[in-house]
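Only one protein chain is missing; all other protein chains are in place.
Here is subunit A:
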Amino acid sequence: MAMAMTALRREGRRALLSAPSQSAAMAARSPAISQPEIAPLGARSISTQIVRNRMKSVKNIQKITKAMKMVAASKLRAVQTRTENSRGLWQPFTALLGDAPSVDVKKNVIVAITSDKGLCGGINSTSVKVSKALQKMTSGPEKESKYVILGEKGKVQLIRDSRKHIEMTVSELQKNPINYTQVAVLADDILKNVEYDAIRVIFNKFQSVISFRPTLVTILSPEVMEKESESGGKVGDLDSYEIEGGETKSEILQNLTEFQFSCVMYNAVLENACSELGARMSAMDSSSRNAGEMLDRLTLTYNRTRQASITTELTEIISGASALEG
């Protein structure tokens, strides 16, 4: 499939190069037809070659988009089950520790989750837009906010104007099916390499095949968490639990927040992968539909031109015959 796509792209570029030399728009789009062939000297009727070639290429594109849709649909089913199961991992944390999206701290780290591959609608732009807005909100004279970007597409978009805020980028996460171990190793790496008071994870939460919500999850550092718990709030409830072993509260909070981060990351990566597949499915569905419509229009033009030339030829023969008789 990849080969076919590159072939398509190459074809497109070639057509672009030859465009200025050709006057007709239709001719400009179709490659491999040079000027003389459009209307050979002394030709009696219009050549339908160009339209035929264009129909063939549209048909090929439609085949590719249809195949991509099928692939996305079959992958989606497996990922969706895993995603829905993984929601059970972060829910207890939110119940216990609460979520504090409005917390105001000095060092912010924004983890923007995007996909490695394109052709999946607007989910990557959504992640990037939300991340940028959040970056503006959380950075100030005494505060700073850095990006950790997962996925190639988000990196490409954020490099343009937020280059100086990027701390770390990660890609190739989806080579194997996503599993917890992998995300945990990644979360470990992130925790070790960035300094943070609050980590904000941004991803597209999967709602249905056609609906994704940009979602923000905030994870506080143990120190900030402790401060929050002293000032009341949800974390204060932790005191009402009886805890086995001899750890102090700050140790427990540190362990909990670290584990919370890896669990949230696992769910976020899965949700985003699921949204990506869903978005790709609907994007490919609409592009196959568009290709079909275009094919219909071209077929109509083609048939009409062919019929016109036949009619012209008939008229010529009949009039010639009647001229002989008369």
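Simple rule for what comes next: a contact is a pair of C-beta atoms (placed from the backbone, for glycine too) under 8 Å apart; a residue touches a chain by one contact, two chains touch by 3 or more; residues count from 1.
Rule of thumb we're sticking to: contacts and distances are computed from a predicted model.
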| item | value |
| --- | --- |
| Omitted chain, identified by the protein name its UniProt record gives, among "ATP synthase subunit epsilon, mitochondrial", "General transcription and DNA repair factor IIH subunit TFB4", "Phosphatidylinositol glycan anchor biosynthesis class U protein" or "Ubiquitin-related modifier 1" | "ATP synthase subunit epsilon, mitochondrial" |
| Listed residues A:Ser47, A:Ser139, A:Thr169 or A:Thr305, member touching the removed chain | A:Thr169 |
| Contacting the left-out chain in the complete assembly, out of A:Asp188, A:Asp237, A:Glu293 or A:Glu313 | A:Asp188 |
| Options A:Glu195, A:Glu251 or A:Glu313, residue touching the unrepresented chain | A:Glu251 |
| On subunit A, residues whose C-beta touches the chain left out of the figure | 163-164, 166-173, 175-177, 179-182, 184-189, 191-193, 244-247, 251, 254-255, 258-259, 261-262 |
